[in-house]
Every structure is written in structure tokens, then in C-alpha cells.
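Mind having a look at this structure? Questions to follow.
Here the complex is missing one protein chain, while the rest keep their positions.
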Amino acid sequence: MLSFLSDYTEGAHPRVLQALAETNLLSLPGYGEDLYCRRAADRLRAFCGDGEADVAFVTGGTQANLLVISALLRRYESVLCADTGHINTHEAGAIEYTGHKVVPLPAVDGKLPAGALAGYLERFYADETHRHMPFPGMVYLSHPTELGTLYTREELRSLSALCRRYGLRLYLDGARLGYGLVSPASDLDMEELCACCDALTVGGTKQGALFGEALVFPRHGMPPHFDTMTKQQGAMLAKGRLLGVQFDALFTDGLYLELSRHAVDLALRLKAGLLEKGLPLYIDSPTNQQFFILDNEALARLREQAAFNLWAPVDEGHTAIRLVTSWATRPESVDALLRLL
Amino acid sequence: MLSFLSDYTEGAHPRVLQALAETNLLSLPGYGEDLYCRRAADRLRAFCGDGEADVAFVTGGTQANLLVISALLRRYESVLCADTGHINTHEAGAIEYTGHKVVPLPAVDGKLPAGALAGYLERFYADETHRHMPFPGMVYLSHPTELGTLYTREELRSLSALCRRYGLRLYLDGARLGYGLVSPASDLDMEELCACCDALTVGGTKQGALFGEALVFPRHGMPPHFDTMTKQQGAMLAKGRLLGVQFDALFTDGLYLELSRHAVDLALRLKAGLLEKGLPLYIDSPTNQQFFILDNEALARLREQAAFNLWAPVDEGHTAIRLVTSWATRPESVDALLRLL
Amino acid sequence: MLSFLSDYTEGAHPRVLQALAETNLLSLPGYGEDLYCRRAADRLRAFCGDGEADVAFVTGGTQANLLVISALLRRYESVLCADTGHINTHEAGAIEYTGHKVVPLPAVDGKLPAGALAGYLERFYADETHRHMPFPGMVYLSHPTELGTLYTREELRSLSALCRRYGLRLYLDGARLGYGLVSPASDLDMEELCACCDALTVGGTKQGALFGEALVFPRHGMPPHFDTMTKQQGAMLAKGRLLGVQFDALFTDGLYLELSRHAVDLALRLKAGLLEKGLPLYIDSPTNQQFFILDNEALARLREQAAFNLWAPVDEGHTAIRLVTSWATRPESVDALLRLL
Partner (left out) sequence: MLSFLSDYTEGAHPRVLQALAETNLLSLPGYGEDLYCRRAADRLRAFCGDGEADVAFVTGGTQANLLVISALLRRYESVLCADTGHINTHEAGAIEYTGHKVVPLPAVDGKLPAGALAGYLERFYADETHRHMPFPGMVYLSHPTELGTLYTREELRSLSALCRRYGLRLYLDGARLGYGLVSPASDLDMEELCACCDALTVGGTKQGALFGEALVFPRHGMPPHFDTMTKQQGAMLAKGRLLGVQFDALFTDGLYLELSRHAVDLALRLKAGLLEKGLPLYIDSPTNQQFFILDNEALARLREQAAFNLWAPVDEGHTAIRLVTSWATRPESVDALLRLL
């Protein structure tokens, strides 16, 4: 069965696994105090072009989000996001469980428009009763978004400028960051991302690691006692080395972007092929997640031979599907899928 | 200066104050274990027409909401409400601070349409990933709503039926309940409210008490150890008697509804007068909060002689205002306001 | 029946009640923005001898504690207290419900010894794993303590110096503060208390008000957005005036200390009388709570004619009891109790 289900259906890229095997018998200090974590942090600083960035590692995306958001917010602050944002839809209320309101704003193509943010902030501070509301403390963006779309440099700068004007922190969830960076549609690089954001994640789980997300706080921006908060939330790995070794491997010899490119190349080949066959786009994504509309009969037939997500009903007879590629996707699988349609 | 600012700008109705004075020197047990609390609870059960209702008292509305909601929800559950609902807009994230997501649904005239609720619940359970979302555990309604509007019997029954079908509790915030009950537009009585809801408040603060809200859990529905949770949230009054004495007075000889009627009568007289003068309604409210649209010049003049809330900008030249009556509003004040316009 | 049950079994002192009655019909802004709250805050600043103190009011003691503690702690910090401290024993886990660990240290006579605090802090920072522990962020003291005892000036200064050396905030729960201030055994005045502490409460509920605690943050120490956090915790009273009016009355013409003196005078008269009759002290308290040991037969007889708390079993045949006086206690009641024994 062909699988385009997600970018985390396989284990790790062989070079990541090999690094774990090679370091397996070394006796190393726990809790992220080992040399691999330090080396991986150095590599991420270089990758970010910010020698003063603070870096930490946790095991998963929801964990990263709830930890960063609750560590950077004051208790009377909320986090704003596109209503399609992962923290608003698929994290089981994890942010609220830490005590903070998630304020969803209407998304356009999975993105939070700067205009929507500006409007919210203006109305908030114009409202005489705003001290009876949670204060906007952060903007959460996912990049690429849950719909595979990308913020442009101008969009990100506008959002960042608004955040700074109103005293909000800007946090970018980069669970699939690599797929954005290598996309031909992207005009954003890591320097720009770090310049605009107060915190961001560089995802490993969906980008070739067994598991793990790197947390980057540009310009020494990690809040004090972040490690204690990490422990407090059950997010500190005893064998922190596992994260260090994996990210060290991913950021050696350009593996991270190489894997990202592989996936995006195949996704765009798939997209071109499907467009050629006349399938309508559900949304125009330039990254490793592709969204097309199928009529339900074709859909039923396709599901017998390929695994993928049903994204949303479109009308009585049509459904949007999501097709995802990863480092593990083989070109032949793309060709095979195209032949099926 | 005339005041139509709110229904809590004065202290208590004289009979409430008198009851406090008369019982002042009695030595009574603390924490709500006194005879006045018991008697007030009995009177509320009679008022509700539910001899098996559990009753408790707390000092304010936000406190009532956060306590009832967090006591009735399981930790993985969310509360659904109209996006204009008080818990979503003006309680400083109090519900989220207890760990629960507030899910706002699009309101119509300040009310949550049963259709919007049904749609959300259907989509929720149809979504294969719904275990990654907080489960809908409760519906929150305010009645009258923040816009002075009222649910009809049919609307409430539909919402209640949906809640039961999907295992949600239905909670009605009655901070201004009396003004709804006496409104000529209302076809709901307490029996019906209690039959439909799992918990409701009967507001005192905005209805003639110094402070205080009664919490009613029909059909022995108070969750076990509710008093401990009340204490845990700092909501247990040492001199619980103060709440008992006030509610005892409010529910003696029909005072509660008498005061409600006074306020609604004056509000409707004000409404009729303003309509007669050609002022457009912002929303058609049958209760003690009235919403009209003023042009900004008239508004500026009026603000010199009367106090009231600016509710929302309508367009460049017009603004919606809110005018509120209470037990303390004098008929002459209504006449005076009408003369000003 | 004589009552020495507690200092909150009656309502309010008549002058407090009168002030509420006199201001009852005034139309005033809500949420503590009225002139009585401002005036009461001024009076408290004068009382504290700190013209830069920030002042707020809430309805009860547990509410005050959970609000101040959670507002002043960072999320990875704990609060240290005597193991007999109210927050550790009788507040239903309210502090923990806000996410913070309460670390109990062994009390001596209801007080936290500076030595115990110093020892804890030294061990904490000497422990190489202390980043895996919640950081000590605050010391909580009650003064008078739950056992009626008082910190001396030297004890308080030592605790305060330790707090400053280690970066802890010092918070003093003064639910019964007046009874401490007027005690002949006290060498502490408000200036000293404010100089030593980062936050303190001046209790009203047990000191002649209907209800209410004043929160004092010396030297402009109120955390930013404290009012929003108050609302978030359901602790903001719509008719904030009720707190302002009461504290204004209590701090007019020295009423607060006058009532405190009345209660302490009677308590010490009771103590002297009981000692004269040969009853052994359970603990030597110089304030309005007295603790004596009774044999269980005398206890049984006494309970038929007087109300008071059983404090703790002492041995098979003896029990410690607590006798409390207040502004409402009459001298004749003390004499009557003495005659009963």
C-alpha cells in the first residue's frame, strides 16, 4: 500500500539512527548536559545565523508548544493565533490546561493576516473594559501552516512589527520548518525568522528524526529557569543525549535541508502531476503537504491502494484529501500514485 | 447626573440592608452552615419548583462561573458558548485559568443557536482525530444574554436536548435572571429552566443584593465535595450568613421579582419613548438593558448629563449605547432622560 | 449560650454597618474605582506609614492568600511556611490549585524559625540537583499565627534578611493583624512590618468588618496587572465600594485598633482568670485567641454552656480548647465563662 499519510509514519533517517547506535555505549551525563546537546545547540546557532540564540530540546510538538507558550506568557496573558492553528485545534486544550486562553482569529489560507491581528489589538486597547480580559501576550504562527502554506517575508515582518509595537512575543511553530525553508515559494531564511521571532521550534519528528523538537530563543531570549519549567512539565528527557545526538546528525553536512528538499521535490512533482490530470486544488501549497479535491467515487477507489488523510468534506460529492511526502517517500511511490488517478 | 450605567451602581435594596442590620449581632456558625443559608436555600428550591435542588451561595458572578464550570467539567473537557458570552469576553480568562478551553460559537443576537451547537457537535464527532481535541463537556448560556435578549422555551429545549444527546451539561448564567423572568417577552419559567439545565445561577449582585449569586443544581445535581472546591477557589465566605440573609430577604414576599419588574417596566418605558423619538435600536431587548444607536453629536451632548456605556462603534458617525435600569432607577430619571433626547 | 467560637460569628461593628447604610444609595463606579476605595487606600497607606504602598481589597482570607501568592510567584517557584500555616492546613489546597508547591517547615509555637528557613535554603542551594526542584520564591507568615503567637521584631528582621539574601518575597498574612499590633507582647509596628515585607494583608473579616481583607504592597510593590489577575481568579467584587466603605470606616478615628484592643483586653482578662484557676496553658498566646488544656469531664460540662473550638487531643483525659474574643465579645461573657470553671 502506498502511503502519503504523514511525514512521521517511518522511524528516523538512517544517518540519525546510525548516530544513535554509534554513541549508544558512551556514558554521558543526563538531562541535556552532555556534549552532543552542546554540539547540536552550536549547530543550530550556526544554522540560525544567531550566535547568541539559546537552544533546548524536547521530545514532541505539543510539548514544545505548551512549554514555550506557558514559559513566555505571564499568567494574565493570552496567545493569539489563526483559528486553524494547531494549538487551537489539535492539542487537546494543552495550552488552556496551563491556564492561558487561546484567542483564535480568522485565518486566510491557514495564515494569520497582519490586518486581523492589528484589528484585534486596536479593538482590545480601545475597549474601556480591557482590564477584564486576558491581555494579548503572544502571537503563535505555524510555518509552514497546517495547510502547507507559507508566510512571506513581508507578512512575517508586519506581524513581527505589530508584536513589538504592542509588547507581544512572536512564537513560530516550525514542526515542518525545513519544508518551508527549501520551498521554491519561500522568500524567508533563518536569519529573517530569528530576527522576527522571540522563539521558534525547528522540528525533528516530521523531518527525519526519531523524535524531537529544537527550541530556539534568538538573542539570549530563553526565560530564566527554563530547565526547571521543562522538568515541571515532564518534558525533560533523562537521556537528553538522544535529542542532542539526533539534532547533531541532522545538522551535519546539511542533512536537514537535504531531507526537506527531497520531500518538497516529490510533493511538487506530485502536485504538478495531479494538476495535469485536472484535479482541482483544495489549497495551493508549496510544501510537502498537498491538498486536492476528489470526487467521492475516485476517492473510494484510491483508498484501496493508497493511505492518506481525508481533510474535509467539500460538497455532497467531493472531499478534500491531504497527501504528505517525507524523507522516506520514494519517487516511485509518487509515480505509482499518479498512475492510479 | 442621571445614571443608566449598570444595575450594580448602588448598594442593596433597603429591605436587604435591613435584614443584614437586624441579624448583625446574632452569633452564627460560619461557612454557610447557618440557618439563614438553609432558609434561603429552601426559598430558592420553592422558587425553582424543585424540592430536590441543591443550592449554594458565592459572592460574585465570575466566581460563580469559574467554580461551577470547573467543578462540573472533567479535565479533558471544554465549555461551549456564544462568542459574545461573558466567560469568553470579560472574565479575564478565568475559565482557562482553571484549565479548560472555552469554545466560542457564532452568536445570533447574543444567543447560541441550537443549529450552531448541533453543527459543532456533529463535526467534532465526525472528525477522526477528535481524541486530540478537548471534548465538549458543557454548554454555557447567559439568560438574559449580554445583549439583553432571551432564549425562548423552544430554543432552550432544543439546546437542552442536544446537551443530553451528546452528554454535555447545560449551565445557565442567570446574573440577571429576574429581569428575564418578568419580561413580557419571556415564555420561560423557573420549572422549565430547572428541567432543562444542570446548573444555573440566580443573580443577586445585579438584582438588589449588596453582592451574591445563588448556585442552583436541580435534581440533587451538586457535585460531591463542592464545598471543598469552593474553599479551594477562595470562594467560601467566612460569614456565609451574609449571603443567606440577603437571599432570604430577596426571596421573601416576592421581593426578587418585584424589583425585577420595576426595572423592566422602566426599561420598556424608556425603550418605547426612545423609539417614539425615532432612535434606532441596536438590538431589540425585552429586558432591563436597552441598546440604541446615537449619532455621535447627540451622544456627546447626552454624556454631559447622563452616565451610560458606549457599547460599540456602528459607523463613522454613530455609536451604540447601553442604558440599564435597576431596582434603584426612579421613574423621574427615565422621564428626564427622554426629555434630554 | 456563651460564644468564644471565633472572631467571625457576628456581622460587622455598628459603625461599619452604618457606613454601608449611609452610602447605600450613592451611584458609584464598580470594581473598586470609587472614591471610598481610594479613600480607604489612603487611610491604609497612612496606617502603614508608607505613602508609596499599593493597596487593593478582596472579600476573604483564602482568596487574599491565593491571589497574592500566585501573583508574586513565578511559575517554577514554591512558597515556604510553618507547617502549621493556614495555607498548608486549612485552605483546601488553594495554593497548589494555582500550580505552586507549599513547602512546610517545622514550626515552633506556630512560628517559622529563621534557623529552619536558613537551613532549608542552604541545603537547597547546596544540592547539585536543585534545578529539579521548585525554587523557593516566597516565605508566608501568619501574624498573629494560627496559635495566637507573635513574631518579635528580631525574628521578623531575621526572616526578612534571609528572604532578601536569597531573593524570596516575604508575605505576611494579617487576617488578625490588629490583635497582634495592640498586644502588650508586641514590639512590632506597621512601619517595621512594611519595611520587612513585600506584601501583607490587613484583615477585616475577623476584625469588625462584614467581610474583606486589605492587601498592602509596600513601596509600590503591587505586580503589574494585579487587577486583571484579581478578576481572573473571581476575586474582583462588582460593587468594590463595599470593601472601600468598610475599610474607610474601620480606619477612621482609630476604630480598627480600638476594636482590636477591646478583644485583646478581654482575652488577656480571660487568660489571667483561667491561669488563676490553675488551668494549664496549651500555648502561651498574647492575642485574642487563647488555648487552654481541660480535662475531658470539665470539657463536657463546659460545652453545655459555652461554644468554643476543640483544638487538639492532648492525652487520653485532656483536650486543648481554643477561646476567641472579638469586638463583639462582652466583658460579662468573660466573667460568666470564668464563673463556669
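So that you can tell them apart, the chains are marked A, B and C in the order they are listed, and the count of residues begins at 1 in each.
Simple rule for what comes next: contacts are C-beta pairs under 8 Å (C-beta built on N, C-alpha and C of every residue); 3 or more make two chains touch, one makes a residue touch a chain.
Every value quoted in this text rests on a predicted model; they were computed, and no experiment measured them.
Which of B:192, B:227, B:284 or B:335 touches the hidden chain is settled by the complete complex: it is B:227. When the full complex is taken into account, the listed residue touching the unshown chain is A:235, out of A:48, A:235 or A:279. Considering the full assembly, C:91 is the residue among C:50, C:91, C:227 or C:248 that touches the omitted chain.
If you put the missing chain back, the residues of subunit C touching it would be 75-76, 78, 89-93, 96-102, 104, 128-129, 131-134, 310. Residues 3, 5-6, 8-12, 14, 17, 20-21, 23-30, 59-67, 91-94, 97, 205-206, 210-211, 228-229, 231-239, 241-242, 307, 328 are the ones on subunit A that touch the missing chain. Subunit B meets the missing chain through residues 31, 70-71, 74-76, 99, 131-135, 225, 227-229, 231-232.
As a convention for this text, only the chains that are shown with their structure count from here on.
Chain geometry summary: the mean Cα position of subunit A and that of subunit B are 42 Å apart. Each chain gets one centre point, the mean of its Cα atoms, and the points for subunit A and subunit C are 50 Å apart.
Each of residues 75-76, 99, 131-134 in subunit A touches at least two other chains.
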